[in-house]
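Take this structure first; my questions come after.
One protein chain is absent from this view; the other protein chains keep their places.
When the chains are written out, they are named A, B and C in that same order, and each has its own residue count from 1.
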Amino acid sequence: MMNIPLSITTTIHDWLFSIMPEGAATITEWVLIAVAYLALFAVAGLYLVLLERKVAAWFQFRLGPNRVGPWGIFQTIADALKLVSKEIYSNQKVDKFLFNLAPYFVIVASLMAMAVFPFSKQFQGFDINIGVFFLFAVSSIGVIGLLVGGWASNNKYSLIGAMRSGLQTISYELSVGLSILTMVLLTGTLQLSEIIEVQRTGGWLIFQGHIPAVIAFMIFMIAGTAETNRAPFDLVEAESELGAGFHTEYSGMQFAYFFLAEFINMFIIASIAVVLFFGGWLSPFGITEGITWFPEVLWFVIKVFMIILLMMWFRWTFPRLRVDQLLTLEWKYLLPINMVNLVLMAVIIWLNFTL
Amino acid sequence: MSYFSDIYNGIKTLLTGMRVTGGHFVRIRSENITQLYPDNRDTLQMFERFRGEVVMPHDENNEHRCTGCQSCEIACPNGSIEIIWDRQVDPATGKKKKMIDKHIYHLSMCTMCGLCISACPTDAIVWAQNYENAVYDRSALTKVLNQPGSKLKAGIEE
Amino acid sequence: MEQLTNNKIKTEEYFINMGPQHPAAHGVLRLLLTIDGEIIKNVDPDLGYIHRSIEKMCERDSYQQIVHLTDRMDYLSSHINNGAVCLAVEKALQLEVTDRVKVIRTIFDELTRIASHLLWWGVMGMDLGALTTYFYAFRDREMINDIFEETCGARLTMNYYIPGGLMFDLHPNFVNRVKKFLVDIKEHLPEYDRLLTGNVIFQKRTKGIGMLSKEDAISYGVTGPVARGSGVHCDVRKTHPYHAYDRVNFEEALLPEGDTFSRYKVRIKEMWESISIVEQLIDNIPEGDIKVPTKAVIKLPKGEFYQRVETARGELGVYINSTGTKNPYRLKFRSPGFSNLSVLNHISKGGKIGDLVAIMASFDFVIPDIDR
Partner (left out) sequence: MENQEIQKIVESWSDKLEFSEEGSEFLNVTVPAEELHEICLKLKDTPELKFDYLFCLTGIDWGAELGVIYHLESTEYRHNIVVKVKTADREDPKLDSVNDIWRTAEFHEMEVFDFFGIRFNNHPNLKRLFLTPDWEGYPLRKDYVDEENMVIK
């Protein structure tokens, strides 16, 4: 018996090819997939915002949104509707073209990364053999959007925010890259589906690689939080210093794009962590291995939410770093440790000490 | 060596902080302090001394205790009390005496300092615990405290 | 070196307006910053966005009415401000208030100080990016506000002290509520320490930032926890005791470092000292009258009267110049925030924007107090 999502897609696939010529059907299918992904991520983004607000409230003795719908579950949808209906306003002296371009850069970069995720064995948009590489490359395009937006806003606060974001992303890209590299050393492949296959037999990579893998995970979480510009690394926005940073001048849906992109980026980072360290859609100890009807995507989502919860926990606990401390942390601590860790991992694999 | 102890101590303090917030996160059901305000209107009880607005209590015969001495008007720092008074013939004694016509209170100018109430020699005005003072029109905040047709309670002036 | 100085890249200093609408300005403080990249070159405060000419209004008001204006200055220590005017008037009239009044005033002053410091603690965390602290602090501050509301009827602008005593007596629940609060706060403060004080990021952000030397602190007229963080012995409660401070045991929180972190520690320590003062007094509030009768129209004798009190932010001075009428001829409030603000430029030069925010948080500005 096939997985339920897959059987639906197969049905649609067959139906499309039966009523259209081959070329048109393929294009229609692409469009359908794109629309499905877009819808999925709009909803995921919105509900991540809601989750963030709920979690923040629970850390702070509050209830969080509870007015729109039961337990406030429609709150962010209402917010999104409000933002859509708002006027897109900009001040007179902005660089119109770049100003309008920036949000799309950010959101497109986030959405592109989504394409390669293996949500389950069958549910993967695009399984290329350099998957990790692609993810990593695409997710760092977003920063161009921030830089452009901050520059085009013609606001000094935005500019400071944009410059900070550039500096932050360039620095922390290294750590993210190196910690991913450490894990790739263990798997021997860049293809995401294969990385998960490796874990099916040998256990999750964080257990396989034990000490260096745990260190790599910690570094990945720190650097990943910095990549997404979230507290304690939210210098880009730093509301007590810069007002709202690079998106000070944005309003309406353009602002919403920046906002959603932040949450989707968080989803991306969490997904990479799940694929690289926690076995992707594999169930823990293979408990649902034999149950064919069980949607494996659920395991993936649960794991991703756990990681996201961890990132939210960081955000609502720690103060923000200062700009020079941010760089000190990267260049004096994370990077050297990462290098040593990489060598350590290589030695462990060489001596066959993996579990 | 201090490099590694820095890392160790840093991570330790961060985890301590996370334990504090995490502890409250899991105990949210018993610890939350949110008041669901418009929903709990019926049960929400202000403290008896809460300074909501100045009112003039009237008894069942529509009688108040204000003699029109204007102590409150003088005591008020913002001019939020205006008393319009008149000399009228008191039906009981047949003498002319000071009676209030209107005791006007501008809630919009009131700073809730309570000087008028402590200045009042006959306890004619008191605090009410009404806390929902928002209105759509500013003129609604100008109130006449004595009810129409009300008169002074007998025996207050002595 | 020659090449480095002659290279083509030119950097330029630029101005940014921090405020009057800025999240870290705690109100409507406007700072004109001259910045080179992220480095602050000059800070020029521009005030008056919430100036209400309280000193001019005092010249037309009676002495009872002046008290309620002081609520609107430093609204976080309104009891203490009220006390300053009342004490000045009582000093001029040579009026001795009863022991009960003195003790009650001391308890209220200290509760106000705890409430103010709690709010500061929350805001300090928030300015540095740890948003959760704000809600933790407000949970406890709410308890103090309830105590105040039950007795005084107000939560922020109290107007509870009047020249000659208190407006009304304590509420019967007061003592129990305070005791319950003391139990709670003693549980919560160590938790706050674990959450923020020990945090490595917080320490990196505050240690060695905004150094203020003892000499500068005195010369700039800095008072309160800011000066005590630089080791200046300036607690008015110790140097010129008023209310019942001469009969309680407490330690003046003094730390010599002079950086943002030591100012932070001073305030935390002050909260503990305030708790201990309240504990010493709460069980033995003497019986007695709550006010000494004064005339309905208070006329001060001719002369000049000066009263200093220690608010949560520092030394508040009330200077009354009376010509013997029912209004003061000239009344000046020496507000702690105003003098503390004058040192901001001196100590934040050379720091980054993030440092300026941390320094401002550690100064605990209340803008209506600066502007009056």
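Everything below uses one rule, namely that contacts are C-beta pairs under 8 Å (C-beta built on N, C-alpha and C of every residue); 3 or more make two chains touch, one makes a residue touch a chain.
Everything numeric here is computed off the predicted structure, so don't read it as measured data.
Hidden chain, full complex: it touches shown chains C. Considering the whole complex, the residue from C:G83, C:G317, C:G354 or C:P368 that touches the absent chain is C:G317.
Within the complete assembly, C:D216 is the residue of C:D216, C:E252 or C:D289 that touches the hidden chain.
Of C:K41, C:K186 or C:R330, it is C:R330 that touches the chain left out of the display.
Touching residues on chain C toward the chain that is not drawn are 44, 46-48, 51, 53, 55-56, 60-61, 91, 216, 218-223, 232-234, 239, 301-306, 308, 315, 317, 319, 321, 330, 332, 334, 338-339, 341-343, 346, 371.
The rule is simple: only the chains that are shown with their structure count from here on.
Centres computed as Cα averages put chain B at a distance of 26 Å from chain C. Taking each chain's centre as the average of its CA atoms, chain A and chain B sit 52 Å apart. Among the residues of chain B, those touching two or more other chains are numbered 14, 17, 20-21, 33. Each of the following residues of chain A touches two or more other chains: 59-62, 316-318.
By the touch rule above, chain A contacts chain C in their complex via residues 56, 59-62, 156-157, 160, 231-232, 234-235, 238-243, 316-325. For chain C in complex with chain A, the touching residues are 14, 16, 22-24, 38, 125-132, 134-136, 139, 195-196, 199, 201-202, 204-205, 352-355, 357.
Listed in rising order, the residues of chain B touching chain C in the complex are 9-10, 13-14, 16-17, 19-21, 33, 47, 49-51, 71, 75, 77, 111-115, 118-119, 127.
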